[in-house]
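Every protein chain except one is present and positioned as in the full complex.
Moving on, here comes chain A:
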Amino acid sequence: MISGGKNYVSSAPAFSNDGKRLLVCSGSTVSVFSTATGSLVSSLEGHSAPVTALVVCPASSSLLTYCWTASVDCTIRHWDFSVPECLKTLDLRFPVFSMVVPSLLSPREETDAKKRHDVFAYVSLQNDNANAKENCPKPSCGQIRKCNLTNFHAVSSLILKETERPESLTVSPSGKFLGIKDKRKLHIWKILKVDSNSAVSKKITLHHSKTITVLTFHPMERIVAAGDVTGRILIWRGFGAKKFLHSAGLVNGRSTNDEEDKPGVRENDDAESCSTWHWHSSGVRLLSFSSDGAYLYSGGKEGVLVLWQLDTGKKKFLPRIGSPLLYFVDSPDPSLSSISCADNQIHILKMPSLEIVRSISGIKPPLSHQDICEGFCSRAAFDYTSGLVAVQTQNYGIQFYSLFANRGLYEVQVCERNHQPVDEVTVVVSLVELSVDGSIMGTVEVKLPEDGFGGLVCLKFWDLDDNKRFSVSTHIYEPHRDAHISAVAFHPTRRMAVSSSYGGDFKIWVCKEEIQQKGQMLQNSGWMCHAVGSYKNKAMRAAAFSADGSVLAVAADTVITLWDPNNNVLVAVIGETPMPITSLAFVGKSDYLLSVCHNSKPQLSVWSMSKLTASWSYKHLQIEAVSCAIDLSYFAVLALLPDCIKGKLQGDGIILLFNVTDPIAVASWSVTKAIGGGLAFLKGDPSEPSQTLLTYINGDREYIIFHPFGKEAFELSTRRQDDLVFEETGQFGYTSIYGELPKLDLKRNLASSISSTASERPWETIFSGSSHMLPPLTKLCSEFLESLLEKRTPTVE
């Protein structure tokens, strides 16, 4: 079993003490990357839910390689990441969303005395139980508490602060202050030198007129910087002068009381001054002081890293990163730092020059603007032979990601235009489709109309060139006039494709090489339209070629039309389903066809091609994705669990593996984040190419590859891996989930209008049709007699 496609930028990474390793939270594991090569060195596995916080224990010697991690699975773990092994596990019983360990950061003056002090972590927890009990009108499920890491019993009962949702904690590099943002306020605590479970820290609050998005502390001085949603950066200098210093009795010579005018400071906030910088046009996401405290880094949605000189406010820029920035992390090695981008990339920067030396890039995340253009988002396309997945990227491209190697191979730009994260989305790559052998790609891009004007659909065909990269071979503008393309499917063996449209027609495209019969090979291998077809002007939402390519099935609204793709002949019509069919697939080499409908009456139906009837079907099964094994008679569906049984199974989706002849699932696995997910059968990896593997990619583009038939799948039931929980639900009995099996025998429902079926016995169908078109008897008679005689010849002899 192979899993991958994890999000590397869910929380801030951390450098090891020698700066040679970068620890990255990736799902439920922590991946350790080499900063020199940018490749994965090892991974810390043990958590069963996403890791949310990562603290590397600083040490003077670079050989010490310990770190603490906190996760949503309610545990905090202590690791030695060079080996790698888990040394200690603390069970907090609350999901942890953020953790800082200030005492690790504070300078150790008295080394012998230090040993007596316990190490305290401050954690941001989600406390659901309390809410449920109290049933208070104002839900405040986020809590900030202390936790003794050295001598752990339970989380301290002292609650520093309650917030609406778990907030991320920020600690000052010196380890003296701890801060959180809470809407328009900043809360800052002074951390006690000698901490204990019950000790109360002093707190000040700073106010602002806008919602604060991020905050950071100066490494040496009492300066805190915060960014807000409008893009302003506020810098409070000398915060907490009254409260923190007075009480501690550390008032230095110049008292703050002398300067009563506090420029820019609101109300009675405890700060000496507050200044505002404004360059970002949208919310500030990244804010960090340089280690020497002379500069401030900021970044936001624009994808530009801004370097502010703290004293003068002068700016320097690192532009064209191409994606919103999330985190900036300094390393102990002064020449290295890293920035995390929203497109699942971590760039390692060479420091004084701000030059990107290495990039750690994962699978591209799903488009964030998907809600804007619902219905245009494309699903991942899979390359059966080489185990690649093609996913669309933010910058109008397609990323090819190797599932077995778990790394991106390359990207192609579908439409050549610059992508700026702040720009409004005008173009969407709405469909990506790969042929079975992975040599042809079809893409559909939709230029969104501005004010209902100027929309454009473009279909592109791509060929694999010598470098194993796709290059465009044909553009087709408005292939179906104004109508949007609903599906693109490729012929399994020939260079032929079909595109179907909502406008009620489909077109078969062939490569010109096909037309040119061997004679002269054209250098220009463009595609052109081979045939056009439609059925009752019904919207066509899906298309599929059979395994041998002899039959093309196109879904026309609620019926399936079968065509001979070579001669453009309508062979038969089968149907119908209660709702428009949205997906079609032929099941491997067997003569069965699969159809899926959605909306109010979702249904999965299996049609027999030999009988032209429905073989069996499931009603009320919301199918998200289907995949058929190429050379087996198995198929797998990804179904969303109905609300009523969501609680019974973990996750929100279920993968069901069927044998096409049997409506009872062979195996099933429950999965999470099924919405927007995909499913595909793949040929085994290079070491065992004869195997067929099943891969599941979830809505966040995390994927898992497993053997659908092997024993391993059953072993997995006990093993919780990532957030994908596998359980064998054979005994669950399908009846317990969906009631009695709706083994429907839909009546053979040949559309009455088309009077033609392929039949073995011609005399049964010969008279169907209009009566004045009957064939002459002379022809008929011989035919009839012939067939009759053939049967009885043996008896005559």
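To be clear about the criterion, a residue touches a chain if its C-beta (ideal position, glycine included) is under 8 Å from a C-beta of that chain, and two chains touch if they have at least 3 such contacts; residues count from 1.
Everything that follows uses one rule, which is that contacts and distances are computed from a predicted model.
Enquirer: As a check of understanding, state which of "Small-subunit processome Utp12 domain-containing protein", "Ataxin-7-like protein 3", "Glutamyl-tRNA(Gln) amidotransferase subunit B, mitochondrial" or "Aspartate aminotransferase" is the UniProt name of the chain not shown.
Expert: Options "Small-subunit processome Utp12 domain-containing protein", "Ataxin-7-like protein 3", "Glutamyl-tRNA(Gln) amidotransferase subunit B, mitochondrial" or "Aspartate aminotransferase" considered; the missing chain's recorded name is "Small-subunit processome Utp12 domain-containing protein".
Enquirer: Given that one chain is not shown, which residue among A:10, A:48, A:291 or A:402 touches it?
Expert: A:402
Enquirer: Which residue, A:568, A:610 or A:661, contacts the hidden chain when the whole complex is considered?
Expert: A:568
Enquirer: Out of A:471, A:493, A:599 or A:661, which touches the unshown chain?
Expert: Of the listed residues, the one touching the omitted chain is A:471.
Enquirer: What residue numbers in chain A mark contact with the hidden partner chain?
Expert: 2, 20, 34, 36-37, 39-43, 402, 404-405, 407, 409-410, 413, 466-469, 471-479, 481, 503-505, 507-508, 510, 512, 515, 523-537, 563-564, 567-572, 685-690, 752-754, 756-759, 762, 765-768, 770-781, 783-785, 788, 792, 795-796
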